[in-house]
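For reference, the structure discussed in these notes is given below.
All protein chains of the complex are present and in place, except for one that has been dropped.
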Amino acid sequence: MKAWDAIIIGGGHNGLVNACYLQRAGLDVLVVEKNDWVGGAATSRELTPGFLYSNCSYVCSLFRPEIMRDLELPRFGLQVISYEGGAVFTRDGDYLANYRDHDAHRREFARFSRRDAEAYDRYARDVTRQCRFIQPLLMRTAPDPASLRPRDLGELLYLGKKFAGLSAQEMALTLRFWTMSISDFLDEYFETDVIKANFALSGIIGTALGPMSPGTAYVLLHHYMGEVDGSVGAWGYARGGMGAVAKALAASFKASGGTIRTGAEVDHVLVDRGRAKGVVLAGGEEIHGKLVVSNADVKRTFLKLVEEKELPDIFLRRVTNFKIRGSSGKVNIALDSLPEFPALPKDSPVYRGDMHFTDSMERMERAYDDWKAGRWSADPFLDMVIPTTLDPTMAPPGKHFMSCFVQYAPPKVNGSEWTEADRDGFAESVIAQIAAYSPGFRDRIVHMEVRTPREIEAEVGLTEGNIFQGELTFDQLLFNRPIPGYAQYRSPVRGLYMCGSSTHPGGGVMGAPGRNAAAEILRDLAKSTPHMSPAHDVI
Amino acid sequence: MNQQATTASSTARIAGQGHFRTLRLGTPFQPRIDALARTQDWYNWAGYRAPHSLWDEELEYFAIRSQAALFDISPMTKYRIEGPDAEAMLNRVTLRDVGKLKPGRVHYTAWCDDEGFVLDDGTLFRLSPTRFRLCSQERHLPWLLDSASGFDVTVEEETEAVAGLALQGPTSFAVLRDAGFAGLEALKIFDIADFPHDGGTVTISRTGFTGDLGYELFVPSDKALSLWDRLMCAGELRGIRAIGYTALNRARLEAGLIVANADFTTAEHAIRADRLRMPDEIGLGFMVDPEKGHFNGRRAILEARAKRRLRHVLVGLEIDGNIPAEHAIVYHRKTREVGLVSAAMWSPMAKRNIAIASLARPYGDTVVEDLWVEIYAMRELQYQKLMKRAKIVARPFIKLDRRTANPPADF
Partner (left out) sequence: MTSFDCIVIGGGHNGLVAAATLAKTGRRVLVLEAANEVGGAARTEEFAPGFRTSSIAHLLNRLHPDVVKTLELEKHGLRFNRADFVPSVALSRDGPALMLHGAYGEVLTGASPTEQSAWKALRAQLLRYAGILKPFLSRRPPDLAGVSLLEAASLGQAALGLKKLGKEDMRDFLRVLLMNVADLLDEQLEDIRLKGLLAFDATLGSHLGPRSPTSLLGLYYRLAGEAGGMAGAQIVPQGGMGAVIAAIRASAEKAGVSIRVSSPVTRIIVEKGRAVGVALDTGEEMRARTIVSAINPATTFLHLIGPREIDTGFTRKVKNIRMKGDAAKLNLALDRPPQFTGVDATGHKGRLVIAPSPDHVERAFNPSKYGEFSPEPVMEITLPSLADPSLAPDGACVLSAVVQYAPYALKQGWNVGKPKFREAVMAQLEAYAPGVGKSVVHAELLTPADIETRYRMPGGHWHHGELQADQMLVSRPVSGWSGYDTPILGLFLGGAGSHPGGGVSGAPGLNAARRVLAMKG
């Protein structure tokens, strides 16, 4: 029986990135994916004729350009198109827009507050400084501070030196940044509620926290440290939907000789005397491999795919304690025409960007209170985009695909599984909110897909529907991610690695976990990595 | 503190939505400038469409030095700072002693953050005992409002409300006199006076950014065009010409004047901590007045002086040959990198190859010999690399008696 050099469980974007790098290093790699398509949460699916849905992740920024280059993704069809603008609609019939042009951006803010308009520069400077500090850490393996191995000490020293290289003011800000709430942070710069709400949303997306929770300032950074071709912090659409990312990765993988098996759900990992030997599929088929890499989250991997007896108690306890509460849902809508927003001029670039309706910090925080109480938000926070305004490939001409990311949606409703009625109620909260700003919106709907954490877990396999494969709080970041002592992509089972977003640096369509895991695997195999670019310089 | 409300009502807000259609605004003089803009060579000055040049950047420069050049300074940021505590507040914010600035006078000053790093430089006009105008390159409303806390003073931006013109050059006085501004001859350098214009008032100061005889004129925006016409009409026989920034930039370099975010990075925009500069590091140490009482950054500046923590120095350079050394690296003994040129040109007035550079101390401070610049001159798609000797010289590079002569000469 054939033994693959490596078997990757799960064809999500990180699994594919990992597979690509291993294959290019000369390994014979197999990706096994439970669904009939690859991509995990980065997919485009034709759920109604003529319309492509980015039905999980929907926008792109964090994907590391180094990886795009290494894996030749543009050659395999990946193209990212930047937003042209964005807005928060206000309840008094106005909106606050974000424009790409610096002066237009300032004038727009000045409509609300001249002071805030100018305070933006200082805010942008401070946030940029923090991003520059963190960005280089994305493509490095975190050290284990409890270890005395030279590599861990060296990496600790790197962190220490990097910190020591900051000015005293920057150090002070860095220390505060990691522990502040985005609400408190914004209060130090801005006076206008809607302007704060406009920035705060990056502090909560994908997170089981409200804007007033400490730690959300860091989450904001997590969403700011991406780029679209050098334009740092920019977000864009993948042409053809987020499936284009997976498609390009799969094509790149196959072009380098890799093999993908879809419709192949892994039942468990074969372990023999503490060493991973392969996987057993749901149908009982055994596939042997010299090493196994799991793209699934750390809970799914170690609580479902590996037998308990293979794992030390303390490891199991920490995996059990890993926090992975889902906080969001999706409502994906096919529209027979472009919705109108009377508040928004028809020629506004905002249509070609992200739109929001939560115009105050209090509304945002109250939406979170509902989640804490085990309910979906009565007045949800929406991150709404219409990619077809820039990408004609996703819907028939004149028709549109709309993606609504919705927060907050709990993994369970009042402690019970989501019911169909719950799901309808959740969808209605979203539609009602949009319709309040867009008359006739309901009549434009051709088809709609509603995804609560339940659907996200069932289809994509993300435990509790958490889109980051684990919450982004300090106790689960850097050397704590996914769990202390195992932040280096390895596991207690020899030959079994992790490469999903549960690992450093975390979630979002970034690819860094997959790449970093490949680097560690190749290090263990004593293989050189000429095909792996180092992180881009931050100068 | 009483200050202008910085937030707007919803009707006013909604009325302003359409600004996204015009990314670069016109100034109040735009109809006249557009009519003269033969090169259509624009750049973005703080969100305004401003000319690099209008008809010939070389000749525009000579208009400054031999005739009278008219330059639109409306996009410059302007703040009105007014109230019983205006002097005290500005004294607390800026480096120089505002107590010594008499009504009807202007001075060039700068202001710093708590760490003593320069936020900007600019000109402070004392229009009356309790009313000031602060003009600068960058915007500073949050800083000024926060600095006004505890003072009985109003801070209001008036960039849009007040249009500005610089009229510079040897015939500038004659032009203004012929335009009917009676009594202008009494204005000495850095004096300000109000004159009637078009049923309103124009404020004229004997100031400028050229090192030449010149004036700056400020009017309410709705009187801008009539002022322009009045000057152009009166100046016709005196060779008045409208000019763009390239010409002005040459004149300012000859005058040895620095430009924020060209010769140094302002503190609120510096992302890299080593780009920050203290006044002593950009040649503005003369402004620091330790005797006048507290001012922002005082503690840090005096401490840096006492502990010899100043790390840079801004110098004027005279470079061999005639090839401008723009953005050239400065070396000591041709080997050690010690700084960077931020502005350079062949000076027609000095007949010298001049430059402003920022050097790492002790170079430029105590070590001033054996300095070189490496010039990369692009000629027909190839760099001609030149290593040229550079000598530290005093600024300004040119000194024109007519700038300060009293009464101003009638050319």
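In this document, chain identifiers A and B correspond to the written order of the chains, with residue numbering beginning at 1 in each.
By definition in this document, a residue touches a chain if its C-beta (ideal position, glycine included) is under 8 Å from a C-beta of that chain, and two chains touch if they have at least 3 such contacts.
Note that the structure is a prediction, hence the values are computed from the model and not measured.
*Asks:* Which of these touches the unseen chain: A:Pro145, A:Gly233, A:Pro345 or A:Gly425?
*Replies:* A:Pro145
*Asks:* Just one of A:Glu84, A:Asp101 or A:Asp184 touches the chain that is missing; which is it?
*Replies:* For the chain that is not drawn, the touching residue is A:Asp184.
*Asks:* Among the options A:Asn14, A:Ser82, A:Thr358 or A:Thr473, which residue touches the chain absent from this view?
*Replies:* Residue touching the chain left out of view: A:Thr473.
*Asks:* Specify the residue from the set A:Gln169, A:Thr259 or A:Thr529 that touches the hidden chain.
*Replies:* Missing-chain contact among the listed residues: A:Gln169.
*Asks:* Tell me which of B:Glu58, B:Asp146 or B:Asp194 is the one touching the absent chain.
*Replies:* Residue touching the absent chain, from the options given: B:Asp146.
*Asks:* Considering the complete complex, identify which of B:Gly164, B:Gly297, B:Pro324 or B:Gly339 is in touch with the unshown chain.
*Replies:* B:Gly297
*Asks:* Spell out, residue by residue, where the missing chain touches chain A.
*Replies:* Per the touch rule, chain A residues meeting the hidden chain are 144-147, 164, 168-169, 171-173, 175-176, 178-180, 184, 187-188, 209, 212-215, 314, 321, 323, 362, 365-366, 369, 372-373, 473-475, 479-480, 483-485.
*Asks:* So that we can see where the missing chain sits, which residues of chain B does it touch?
*Replies:* 88, 92-93, 113-115, 143, 146-147, 149-151, 293-294, 296-299
The rule is simple: only the chains that are shown with their structure count from here on.
*Asks:* Averaged over CA atoms, how far is the centre of chain A from the centre of chain B? Could you give it in whole Å?
*Replies:* Those two chain centres are 47 Å apart.
*Asks:* Name, in rising order, each residue of chain A that touches chain B in their complex.
*Replies:* 85, 90, 92-95, 97, 99, 101, 103-104, 106-108, 111-116, 118-119, 121-122, 125, 128-129, 132, 166-167, 169-170, 191-192, 345, 347-349
*Asks:* Which part of chain B faces chain A closely enough to touch in the complex?
*Replies:* Touching chain A: residues 6-8, 10, 13-14, 16-21, 23-24, 44, 46-47, 115, 139-142, 145, 157, 268-271, 273 of chain B.
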